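Here the complex is missing one protein chain, while the rest keep their positions.
Here is subunit A:
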Amino acid sequence: MAELEIRNLSRVFGATRAVNDVSISVAHGELLCLLGPSGSGKSTVLRMLGGFERPDSGSILIDGKDVTNLPPERRPTGMVFQSHALWSHMDVFSNVAFGLKLRRLPRQDIRQRTEAALDMVGLAGFGPRRPTKLSGGQQQRVALARSLVLEPKILLLDEPFASLDQHLRERMREEVREIQQRAGITMVFVTHGQDEALALADRIAVMRDGRLEQVDKPDAVYRRPRTAFVAGFIGQMNLIDGEVRAGSLNAAGVTVAVALADGPATLAMRPEDIGLQRASGADAATVHRVIDFGTHLSVELQASGGTRLKATAQPGSGWTAGMQAHLHPRKFAVYRDGTLCGLPLAPGRADLPLSLQSLVTDQAPASRDHLASNHS
């Protein structure tokens, strides 16, 4: 276990600032996910942690010791690569034992530790096989064992499940989580899959254009996104541009009360937080398409002004294309200039139908407090 501290890390490639003033602390035994779209700089941060890229400025400390300028072979880190990066000219045992052999450990010790590492990742008895004879998931586990066998203080994983199918990916992330908890190892995990981040991480650091947008626990990142980018990137979110006038934000026919000065603002509502009520008239939204996912219906609507948005409804609720509906946000957030700045008023609003008022009480007090703290 080890504590990792990243201070003001920056990296420039030509005219592109790949990583821009990133600072994060990772606690002992914590699993931090670096999440962001392609080109957001998350892999560059990880490569700098592993020593494969030299930062232009900033520092990296592991257990208080500055490792910024140490080469990879002298860092107490282990890295699992996206492409597995197994050495196909060696068998599985040799792949895992290679680092131990370089350390000139006794042969018996190498054998014991290699077999224990293979056992830990569920590949006992796979030693004599060639990596090319293994499935994608097995290859990924060999790569994991190769890093774990050296007992690194910090394990770095660069989109390790990107090449696996959905089913295998889900199984592998459970296994990685289990191994991480069993070994009590500090992990930094890079992914662009929000599901993976939400399922695995103790904390998620969302990156965009080389900068950190938000570092928080998964539920906080999902429920209280601090920027419109995080709101749009994590889960499904309807982001609708509107205008605040006299304490009311009107966006695509949806009106909510906000404590904001007049001006443009963005209304953010998750599909599951939109209540639908059958209606008719020019101000009603039109159901464009309905997809039945079994557990819920995904209802795509076209609001007044042509804005497209999504809502969810109970299966069997009878929504079909061509029907009209009024939208009632149960929860929402308001962003101005990409930053969170507004929150819904207290539940029990008079402008909502009685059938929907009870739903507004779903808004968690903690969430409101958090939003309020960001309001300033």
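By definition in this document, a contact is a pair of C-beta atoms (placed from the backbone, for glycine too) under 8 Å apart; a residue touches a chain by one contact, two chains touch by 3 or more; residues count from 1.
As a convention for this text, contacts and distances are computed from a predicted model.
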Under which of the names "PTS EIIB type-2 domain-containing protein", "Asp23/Gls24 family envelope stress response protein", "ABC transporter permease subunit" or "Multicomponent K+:H+ antiporter subunit C" is the non-displayed chain listed in UniProt? "ABC transporter permease subunit"
Only one of A:99, A:253 or A:275 touches the unshown chain, namely A:99
Sites on subunit A contacted by the missing partner chain, in the whole complex: 50-52, 71-73, 77-79, 81-83, 85-89, 98-99, 102-103, 130, 132-133, 143, 146-147, 150
